[in-house]
Each structure stands twice: as C-alpha cells, then as structure tokens.
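I am attaching a structure below and will ask some questions about it afterwards.
Note that this complex is displayed minus one protein chain, with the remaining chains in position.
In order of appearance the chains are A, B and C, and numbering begins at 1 in each one.
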Amino acid sequence: MSAEPSVSPSRVGVWLIGARGSVATTAVAGCAAVTAGLHPPTGMVTETGVFQDAGLPPLSSLVFGGHDVVDCPLPKRAEALAAGGVLPHDLPSAVGAELEAAEREIRIGGPLRGDTRSEDELVEDLARDIRDFVRRGALDRAVVVNVASTEPVPEGDALPASSLYAAAALRAGCPYVNFTPSAGLHHPRLAPQATASGLPYAGRDGKTGQTLLRSVLGPMFAQRALAVRAWSGTNLLGGGDGAALADPAAAAAKNAGKERALADTLGTVPEGETHIDDVPSLGDWKTAWDHIAFDGFLGTRMVLQTTWQGCDSALAAPLILDLARLVARAHEAGLSGPLSELGFYFKDPVGDGPAALGEQYAALVDLAGRLRTAGDAEDPGPGDVKGPAGEHR
Amino acid sequence: MSAEPSVSPSRVGVWLIGARGSVATTAVAGCAAVTAGLHPPTGMVTETGVFQDAGLPPLSSLVFGGHDVVDCPLPKRAEALAAGGVLPHDLPSAVGAELEAAEREIRIGGPLRGDTRSEDELVEDLARDIRDFVRRGALDRAVVVNVASTEPVPEGDALPASSLYAAAALRAGCPYVNFTPSAGLHHPRLAPQATASGLPYAGRDGKTGQTLLRSVLGPMFAQRALAVRAWSGTNLLGGGDGAALADPAAAAAKNAGKERALADTLGTVPEGETHIDDVPSLGDWKTAWDHIAFDGFLGTRMVLQTTWQGCDSALAAPLILDLARLVARAHEAGLSGPLSELGFYFKDPVGDGPAALGEQYAALVDLAGRLRTAGDAEDPGPGDVKGPAGEHR
Amino acid sequence: MSAEPSVSPSRVGVWLIGARGSVATTAVAGCAAVTAGLHPPTGMVTETGVFQDAGLPPLSSLVFGGHDVVDCPLPKRAEALAAGGVLPHDLPSAVGAELEAAEREIRIGGPLRGDTRSEDELVEDLARDIRDFVRRGALDRAVVVNVASTEPVPEGDALPASSLYAAAALRAGCPYVNFTPSAGLHHPRLAPQATASGLPYAGRDGKTGQTLLRSVLGPMFAQRALAVRAWSGTNLLGGGDGAALADPAAAAAKNAGKERALADTLGTVPEGETHIDDVPSLGDWKTAWDHIAFDGFLGTRMVLQTTWQGCDSALAAPLILDLARLVARAHEAGLSGPLSELGFYFKDPVGDGPAALGEQYAALVDLAGRLRTAGDAEDPGPGDVKGPAGEHR
Partner (left out) sequence: MSAEPSVSPSRVGVWLIGARGSVATTAVAGCAAVTAGLHPPTGMVTETGVFQDAGLPPLSSLVFGGHDVVDCPLPKRAEALAAGGVLPHDLPSAVGAELEAAEREIRIGGPLRGDTRSEDELVEDLARDIRDFVRRGALDRAVVVNVASTEPVPEGDALPASSLYAAAALRAGCPYVNFTPSAGLHHPRLAPQATASGLPYAGRDGKTGQTLLRSVLGPMFAQRALAVRAWSGTNLLGGGDGAALADPAAAAAKNAGKERALADTLGTVPEGETHIDDVPSLGDWKTAWDHIAFDGFLGTRMVLQTTWQGCDSALAAPLILDLARLVARAHEAGLSGPLSELGFYFKDPVGDGPAALGEQYAALVDLAGRLRTAGDAEDPGPGDVKGPAGEHR
C-alpha cells in the first residue's frame, strides 16, 4: 500500500483463468493499445467521467498473467484474432512487447488429463502460481478473473475446474471475478471459505450481447405494462465459444443465466426457447436474433425483433479491464463479500440487486461515489488471508 | 370536490382533440371494455401496483367528449377499426352504448375551411364547447388531450389549429396534454397564458414505438461507453397518420421529436436519417426498422437492428387514459405548470427531466408517491381560471 | 367420363386425411368462398392464365370429405380459425352450408387407441370409406390428399398411419398426394403397389414458407457463384403443427425435407442448423428467420437475413386445391406414377426434377401444356384398380 501514490503508484495484477483465450488476449492487447494512446477506450465504463477520482488503478498499472491449459502463445493468438478481424491488423506487432510480457506470466492450469493430484494439492499448486506472480511483480494486489470456456453444469460433489481456480484465488488472498456461467465460487462447498476470506468477489456470466439487450427491453415491456407472450432467440457463434456451447450441458449452463436474466427483468417467464448454435465460419463474431411477441391494449398482437451482430471478445475485453480495476479498488477500500453493485456487468449477479440495466447503472454510479470517498483499507496484502469478515454493507 | 369520495366519486371529463380518430376511438372503446371487465388493462401503467392509492380517478369515472372536423361517427369508426384488426371484432357492439354517449359529446372543431372568425372568437367558441361539456356532465374537472393528426411546423406568427385548441383549454380552465408533435401549448405566444393559468400541462408527442425503443437502447449504448456511429431508421405506416406524415412538413415535425429523443438519450447526434413512408395497405399497423452501427473496443464494427411491428392506436390509447387520469389528479392535487415527471410518455417532454426511459419511469414512480400523500387542492373548479401560480416544484 | 362436359360436368372428390385440421378447413371454406365470388383466388396457381384450357375440374365441381381422428366439427373449427385471424371473420357463416356438407362426409380414421384390427383390415376399412364417398356423390374420381399432422420418422417394418391411408387410396383406385413429410406412399413396402396401381401420385411435404424462400435463394447464390458458408434457421409456430413438431422425431422428419431442399438447390451442404420451436401464442402464424453467411470475391464475408411471417394454413390451402385439380386431371388424362412435374409444390418431390423454383415452375407450365392437349384417358373409374402401368414419361 503506497502512502504516496504519485511517487510510487500501486501495481495491480490481473490473473486470467483462460489466459490464452480470445477475451484474455483482447484484454491484454487492448489495455496496452489504450495505454499507448493507439485507440480510445471505447466500451470501458471506468474511463468515463463517472469514475474520475474514484481511485481506480490506472490502466498503465495493470500487470497480466494467468492460467491456461492450451499452449498457443499469446502473440500468436493475437495474430489469429487480427486475421479474423477481432483485433486491428497492426495491433499485435504494435503491442508485441506487452503480449510477450503477459505470455511469460502464464502457467499451466489444471486438472490435466490423468491428473492424480488431490483437490487440495491442485488448489495449492494453482494458488502458488498466483502468489508467485504477485511476488515476482512486487504487486500490491492481484484480481483473479475467470474468462475460460463455459463448463457443463457440475454433477456430484467434486469441485469442477472453475471452482478449483476460485478456491485458489481465495487461498492466495485475491479478489475473484467470474465472467463465465461456470460454477466458480458459486459452488456450495466454497461458500464458507468465501465468507471467511473477507475478500470481495463478483460475477457471474458477463452480459455482453443478447442479454445486455434483454436487460433493457425486458424492463421496457414491464414498465409499459405490455404483456410479453413469447420471447424466442437464436445465437449463432463460432470460435471456441461456439464449439464449447455445442455441448448441450455447457449450453444449458449458459442458457440458465440468460433465462434468469429475462425472468428477472420481465417479472414473468414467457414462452419460447433460446438456441445456441455452433457456426464455425462466423469465427469470433456472434449473431443473436430475438423475437418477442407481446400484447398491447385489448389484446392486439405485436412483435419486436432484434438482430445483434457483435464480436464477443471486443465486447467482453473492456468489461474485464473495468472489473479488474473496480474489484482491485474495492479490495483496497476494504469492501468484502459479494459486490452486488456490479450487477451491471452480469447476467446472474451475486448478491441482491436490480435486474434492469438502468437501475444497475445507477448502482454502479453509487459505487463510484463510495469508492471516491473511501480511504485505503488497512490491507494485509495479498497472500495473507483475512479473518472472517461481515458483508460489506 | 367531494369530501367523501366513496359516496360521490368525482367525475372527470376527457376532452379529445381529434375525437373521431383511431387513437380516440380506441381509448373510448377500451376504457369501456376494461371497465366492463371484458379485457385486462394491458398497456395502462396507471393500473399497475405503483399507482394504487395515488388517488387517480377510476376508469369508470371518465366521461368522453371532444372536437373533430371529420364527421364519421364514433361507432362507425370503431367498426372500421375492428375490421382492420385494431379492435377485437365484437368490441364495437359490446361497448356500443359508451361509443354513442361519447359521440353525442363531440363538437365540430376549427378553424373550418373559409372560417372568418378571429383567433379570439375561435378560441372562445372552442372554450365554450369545453365548458358546456363540463357543465352538462356535472364534471369535477376535464382534461383536454390533443390526439389529432400531426400539423406541419407552423410558419409565421398566427396560431396553428393545435394552439387554438390549447388556448381554448386554458381559457376553459382545463389541464392540457399534447400527445402529438404539433405546436399546441408550445407556441411562444401561449407561454404567458400557460404560466398565468396555474394549470398543469404535459406533452409532447407520445412515445409509442420506435422512439420508445430508442429511449432504452440509446442509454444502453451510452452507459456501456459504446460509440454509436450511425442510427438509421425507416417507418412504414398507413392509416390517417401515414397520409398526414407523407406531407414533408408534418414529417419534419415528427422527426424533430424523434431526433431530439435520440440525441438526448445518446448524448451525441449520430449519422443517419429517419424516413416515414405512407404505405396505405398497412392500415393502422406500423413497422419501424432501425439500423444502429456502433464501435466496440479497439474500433470493432458492430450492428444492432430492430424491427418493431405495432399498432399505434393500441399503443397510444392506454397512454391517453393514463395521462388523463394523471393530469386530472395532478390538477386536483394543486400541481401546476409543466409536468416534467410525465416524460416517460413523451418524445419531447416539457420541463427538465431525464431522457432515458428507466429514469423517466423512476420519476413517474416518484410522482405516484407524491400524489398518494397529496391532499386535494382547493380547487376553484373548471371554468374559473386561477390567478398566476408558480411552477409546481 | 362425360363426353359433353358442358352438359354434365365431372364431379371430383377431394378426400382429405386430417379433414378437420386447419389446412383442410381453410381449403374447404376457401374453395366455397372463391366459387361464390367472395374472394379472389390469391395463391392458386391453377387460376392463373397458364392453366386456362388445361381441362382442370372447376372449383365448383370439387366435393370434399375425409378422415380424421379428432371430432371438432368443421364449422366449429372454422369459427376458431376466424377468431385467430386465419379466416376472414364472416367467412364461416357465409360458407356454413359447404362446411356442413363436408362435415357430413368425414369419417373416423385409424388406427385408434387400442385398435385390434390387422393392417389389412384397417386399410380395407379406410378404403371402403373412400369408395362409399365416391359412390354416394356419384363422383367421376376422387383424389386423396394427406394434410394430417407430421408423423415421427417410422421405425421398424410396420406401416405408420400415413402409409395405411396411402395404401387405402391405392386400394380405392384413387390418386394420392402427400402434402406432409410423413412416410405415406414413400414407405418401401408400398412401392410395388404404387407401381402396380397405375395411379398418378405426388408429394411430399408442401413448400409453403421458409423452404419456398430457400428454393429461390439457394439457386441465386449458386448461379452467382457465391460461396454459402452457413445457413441457419429458426421457425416459430404454434397451433397443432407447433405442438406436433415439438416432438423431436417429427421435427426430424420435417427438417430432413428442409435440408434436402437446401442441399439440392445450393449444390452443397452448408454449416448451420434449423430449429422448429413450438410457440403456442403464435397460433396458426409462423415466423421463420434465416441467416445466410456467404463469401463474395476474395473471401469478403457477407450476410443475408430473411424473416418470413406467414400463416401456414392460408399458404397451404390454395396449393391443396391446385394439387387436387392437377392430379385429378392427370388421372383423367391417363398419367400414372410419380408426377415429378409437381415439384414446384414440394420440399422433397417424387421423381427426378429440378430443385430451383424457377425451373420447377417451367416444368409445371410444361405440364399445363400437355394437359391442354391430352384427351381423356379411358378411365376405368374409381374403385377398379388398373393393371400394372408404365411411368407416364
């Protein structure tokens, strides 16, 4: 903790689970590009006026590392993304040094095929990687962010991989963000540890496209007292996500979040299904079509259709940077437990909070105000787990 | 003013400018249908829990009349709307008595072709019609609501028809609502009278379809810091509205409101045009296509398209009933001047208020709270114009 | 066979399998309405100039009957369709007599729940119903048309219901049309009888919406040498069809036809899935969204999207009348075997023919020419099965 931030600014680690994926690669490359002034910070809410003076760590202070089980190096992955139009063509070479630096901080994750380590051994190994990252970088703190492929809904009592990583984050004393629909810290067996850790955490399942739209359209229908009869949707996407979600169990995990978000904003569960199709030729681009049949006055039948054509990595990456900064600052300010004020970012937010995007934005603005006035907590530093602590409200 | 509302409930007049149009006909027929329990109050925000105990006049207390310059009787117009699918087939006969009753309270408007009356004579004649309506019905008060076809943007100093009606409302001591983009009370020459009247008023240009959507999508882009490059739109509509808006001057009036709403919610004025096409075969149904080109992180190009297929009359009518009740109650409670809390209903709201639908809804909920606790103002009764009064906040 | 058609016009039976369904009801009501001059023959290709003088039986000569296993009478079903907007509101009463007449000619189909009859007994019972219909009406011939709900793809050797009806048609000496994706005459065990019967037949799976579109868009891409990468689609529909197709086995049968049509017109099998969702609130209305990702010159990625909002019954019914007339006339003219010239009407046409709609239309026009010049075959009359006959080309 630096008493003189202007002299020795804090350095904040961002430890990415799935560190060689599209989202992580775009976040690392984009952070470097914005820091260097090559691109404006489009899509980053923390760079808008609302967060001025909120004490967020500057983009230039972020240090990246993470776990992954694939071995395509980050610079090469960035080239592939540029070829697919996700990154500007010349960006990978322009930020090559930063990609190389992050690549050097990536460690092999787990469990691996045929892994014989116990749960506890695995968690310890993963936590050690994180602690080493913090020590090597002389970081003030690190935030662990899950951006790995969606897991199937877990069956049985064993911790799925996403929960092992979450447990490792707690053990390493790091705040945790789950940007995916996977279990992560949500697993019932981790609840006592999450509470005992006194760490802030956020999640889950980033709201980047179809659900973002639904979180403004649902309230519109509800506030206007229009009766939604059926809400149907189809998502077409390629890339790793498309393939992962072609697994019905993973798609079920994803869809559960989508449906919850819809029911929460609408107040009812309408008819209709939501499909997720793997269409490899679309690459990292996603198309989401929604068809909403609703009744107006005297039962008149009406229809709204939306088609969203977006690039999930480019939508997610700035939110990852936002979340890392916000959760790092929340940690610094002594907040702990579920950060329900970050519901703006998630399909299935932790804690109790509103479901309509407008109200979620208002809660985020409130948080910015609180962070502005908060001092720095007496921070025991990463690696030393705090004793039990109450929720932050 | 009744001290014992349960014994002698107040009767509230709704005086419609354009009383034989689609919107007016649907409002009259729908009010009767909902009162009789034939249909649920879909689309009426004032029938949701938020307005419980806010002292709004019950639907059964509303009495309809108005001005029009066409002479197709209301029951016949209702039959035509039922044939076009806007009203349920059997509704015109089911609420025939109420349609007949309203028809008897419709008077010829003005100015007529070749009319030689002075502005003041016209206003006086129109005001007399309204006062007679209130007297005949022994009404506690009446709200004047403009639902006539859109006028061209006025040139010169003369009051356009919509402003003559607005002036008549003031002279008759009635609160005024402008649901159209026409000038109405907005005309600069009426400003002193509006202030002096001490009457509450609301407007303008009801937000029923494309702009309703834009008022939730615009804030979504702004809050997520996504850069909207171009927002283009095409509206296809038939019916009277389609023909009226085929007049470029009327379309210009309409589009000004649309564009202002977009700029207000988005914070910038993006590229792109908005077309309004007269497509007679669509009848009272409207299709609005919007194409929004926006940039994500690192300049990635993305697109959202929406297609809204709605029936404007069925969208507008419940809002007319809402507004009549809200403004009548505001009058009763002693509010005066521009009711900016009703921005939820309008493209181009009077007063200062937020542009995002979510915030407008919050303001409406606040108003409900204030009305709940407000007593009844010492109401001098309709017809007697109050002395000058300050704004209500 | 009448030598003097003007004196004693031939009467042609149309025996509908699924006679109380939406399509059948619309066909019966619509035939009466067009005959009475209440509506133009929109959607009937046989009423265009191409078929003038082709000897088709006039609409006024068609007599309806059929099998069904539900017992809602035709006039009542017509009322329900009118309430749902599929039929004009006043049509059921205007053609009440014709609906009653058809209702009197509907017999219970089979097999029924717990039916103990053998396959042969069932076919005989069904065939007897058809023969009785022909005799009672003194009909020159009857065409059997399957418009029942889609069956699951049959497993095992037993004839599914649709094939029992097809066998009954053959046994009764009647030409057969399969407007559904069910097996019908397509079952391998029926092939020898179909050939031996010398009867003309047509099918299968009427091309009414999404596939109709695909049959013009597929050739467009192929002719322009544009490389289709992925063709994805979602169908939303309610009504009986939606529920039947919510059964994955029935949907599989339906989709097989859709995919075959696409592959045939496109020349390749692109990526992408086609979904069929049951959305009860849409009633008899169907919405089909297609998303086609294709490459242009130098690999440039482009997209075409289509949204079709149609009423399947209103699209299918005029084609049923077309097919009944065409197949009756083909029978009269002595044609036998698969009528590949009717591929214009089907997703998965019998015989060998082109897949592009334009070429299919040309083949239909050719058929009209041949029918124009054909005499009347020496028709042995219905009920007497012809000996083996060669294909008609």
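The criterion applied here is as follows: a contact is a pair of C-beta atoms (placed from the backbone, for glycine too) under 8 Å apart; a residue touches a chain by one contact, two chains touch by 3 or more.
For clarity, every value in this text was computed on a predicted model and none was experimentally measured.
The missing chain, though absent from the view, touches A, B, C when the full complex is examined. Contact with the chain not shown here comes from a single listed residue; of C:Met220, C:Ala243, C:Ala256 or C:Ala374, that residue is C:Met220. The chain that is not drawn here is touched, among residues B:Asp90, B:Glu273 or B:Asp366, by B:Glu273. Set against the missing chain, the residues C:Ala101, C:Ala196 or C:Leu304 yield one that touches it, C:Leu304.
In the full complex, chain C contacts the hidden chain through residues 26, 29-30, 33, 39-45, 47-48, 85-88, 91, 212-213, 216-217, 219-220, 223-227, 295-300, 302-311, 314-315, 317-318, 344, 356-359, 361.
By the touch definition given at the top, chain B reaches the unshown chain through residues 229-230, 232, 234, 236, 271-273, 275, 277, 279-282, 287, 289, 291, 293, 303, 305, 307, 309.
With the whole complex as reference, residues 85, 89, 307 of chain A touch the missing chain.
Definition applied: only the chains that are shown with their structure count from here on.
The angle needed to superpose chain B on chain C by their Cα atoms is 180 degrees, rounded to the nearest 5. Note on chain placement: the centre of chain B and the centre of chain C lie 50 Å apart, centres being C-alpha means. Chain A and chain C, compared by their mean Cα positions, are separated by 52 Å. Residue positions of chain B touching 2 or more other chains: 85, 307.
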